[in-house]
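With one protein chain removed, the remaining protein chains of the complex are shown where they sit.
Right, subunit A next:
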């Protein structure tokens, strides 16, 4: 796999408080990265830097060889609270990025939207407003809205934090299926160690003062089942690493 994202001595601070101090990172194309760490360590900030919402005080960041100067069209962001507008139906929400970015015919847009909604099993809710959708359906609509532009980088900020356990597992499996169909690099922030181990090809542990630790997620490479001892061993190992980082700080 070739390097897709590079962070070179990236420093970011807010009001004198240093979040990242000379952070270095290389992320490969097509992989799923789970970012975990204690609250306030800068997980969401890292996503915002990669999305181009904010700029580092020092250092360089590149995606696909190009310096990140602003928001990229090929980067999509799934927000923690999803950011679905109350006035848009599922179909309108998913069609919006297409309508904004390209001169497509209405028929073409409708067909593309229907196809994606169908692949996410929510075609029957296409005319529903957010308040008429369940948590899982809202999640799928928001996911469809981020995927409709066929991004090469998907950033997700605690995408399943508001879901119940069963819906969470369904969405996680759906995400893995979608990821396998697309050439896309995904980075998601989570507080859920099990989720990180289940989804992440690699796990990035952010420790206080912006120190970051990479863990190759062996469990993910070997098996996708939660029902194994190896899965829980890996969760336990990640948890220990988190605790170790916190105690050093």
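Here is the rule we go by: a contact is a pair of C-beta atoms (placed from the backbone, for glycine too) under 8 Å apart; a residue touches a chain by one contact, two chains touch by 3 or more; residues count from 1.
The rule is short, and it goes like this: contacts and distances are computed from a predicted model.
The unshown chain of the complex is recorded in UniProt as "ABC transporter permease", chosen from "ABC transporter permease", "Heme exporter protein D", "Multifunctional fusion protein" or "RNA polymerase sigma factor". Considering A:57, A:71 or A:244, the position touching the chain not shown turns out to be A:71 (whole complex). Checked against the hidden chain, the listed residues A:30, A:97 or A:208 yield one contact partner: A:97.
Hidden from this view is one chain, which touches subunit A at 51, 53, 71-73, 75-77, 79, 81, 83, 85-88, 96-97, 100-101, 129, 131, 149.
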